[in-house]
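Worksheet for the structure shown next.
Right after this comes chain A.
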Amino acid sequence: MSAHDLAAATSTEALTTELPAGRSTGWWGMVMFVATEATLFACLLGSYFYLRFQHGGEWPPGGIEQPRLLRPLVMTAVLLPSSLPIVWAERGIRRGERRRLRVGLAATFLLGLTFLGLQATEYAELLHEFTVTTNAYGSLFYVITGFHGLHVFIGLTMVSWLLSASLRGGSFGARRHDRVRNVAIYWHFVDVVWAAILFTIYLSPRLW
Partner candidate 1 sequence: RTPPPPPPEIRSGQPERGAALIARYGCGSCHTIPGIDRADGLVGPPLTRFGARSYIAGELVNNADNLQHWIADPQAVEPGTAMPDLGVSAIDAQDIAAYLYTLD
Partner candidate 2 sequence: MSTTTAPPSGASQEDLSRLDEHWGERPSLRAWFSTVDHKRIGRRYLVTASLFFVLAGVSALAMRTQLARPESNLLSPQEYNQLFTMHGTAMIFLFSTPMLFGFGNYLVPLMIGARDMAFPKLNALGYWVFLFAGLFMWASLPFGAAPNGGWFAYVPLTDDVNTPGLHMDVYTLGLLFLGIATTAGSINFIVTALKLRAPGMSLNRVPLFVWAIVATAFMVIFALPALNLDNAMLFLDRRFDTRFFDPDAAGNVLLWQHLFWIFGHPDVYIIVMPALGIVSAVLPAFTRRGVVGYVLVVLAIVSISIISFGVWVHHMFATGLPQLSYSFFSAASTIITIPSGIQIFAWLATMALGRVVVKVPLLFLVGFIVTFVLGGFTGTMFALTAFDQQVTDSYFVVAHFHYVLIGGAVFPILAGIYYWLPKITGRMYHEGLGRWAFWLFFTGMQVTFFPMHLYGLFGMPRRVYTYRSEPGWDVWNLVSTVGAYILAAGLLLVLVGVLHAVRRGRPAPPDPWGGDTLEWSTDSPPKPYNFPVLPQVHSLHPTWDEPSRSSMAEGATPDRTLADGRTTLLTSELDGRRERAVRMPESSLQPLLLALAMLVFFTAMLFAWYPVAGAAALAVAVVVAVWLWPPRLPEEELGVAR
């Protein structure tokens, strides 16, 4: 290694900003966090199937109707594409385009908010029919969807947090976008989990 290379490798900006070499610790941390969260959701959905198989008989039990499909499908159509703007935003900030970051984050935020709004209307309807205390199906339904809704909400706070940081300026750029990528990973995870929930809660009762 020549002295020149040494100086380049140890100069301050080489130490304080992120070069695109290898995965960062933040990436690994977020991936591991997502892994443990995914396990949690797997356990939740597993509990759903366990109770369903153990119950035998009609499902949903206690005269609750089959879940209606239209709104969940609309919610899916809102939530799954919401990953695209954040991918686009991340690509943008990787090239230093701050406007793309802001626009993409805002779009994701709006889509996520729409999703939560739709979920609220769904709850408002279903709560007349059954509640979390009606029976185990009610508990499962609301806890699973509610827990996912909580994750969407947390994701939204993350996105809005990114958005406000990026609006401040001086936060993200081509050499620092770790946080954007980590939030994007989390958001994709929330999307994928919704797909699993759609299958478990809304579709699987129709496949018995």
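One rule holds in what follows: a residue touches a chain if its C-beta (ideal position, glycine included) is under 8 Å from a C-beta of that chain, and two chains touch if they have at least 3 such contacts; residues count from 1.
Picked so that all candidates are chains of the complex that A comes from, given by their letters.
Keep in mind that what you see is a predicted model, and the values were worked out from it rather than measured.
Colleague: Could you check which of 1 or 2 is in contact with chain A in this complex?
Modeller: 2
Colleague: Along chain A, where are the residues that touch candidate 2 in the complex?
Modeller: Counting only chain A, the residues touching candidate 2 are 1, 6, 9-10, 12-17, 19, 21-25, 28-29, 32-33, 35-37, 39-40, 42-44, 47, 50-51, 54-55, 61-62, 95-98, 132-140, 143, 157, 161, 165, 168-176, 179.
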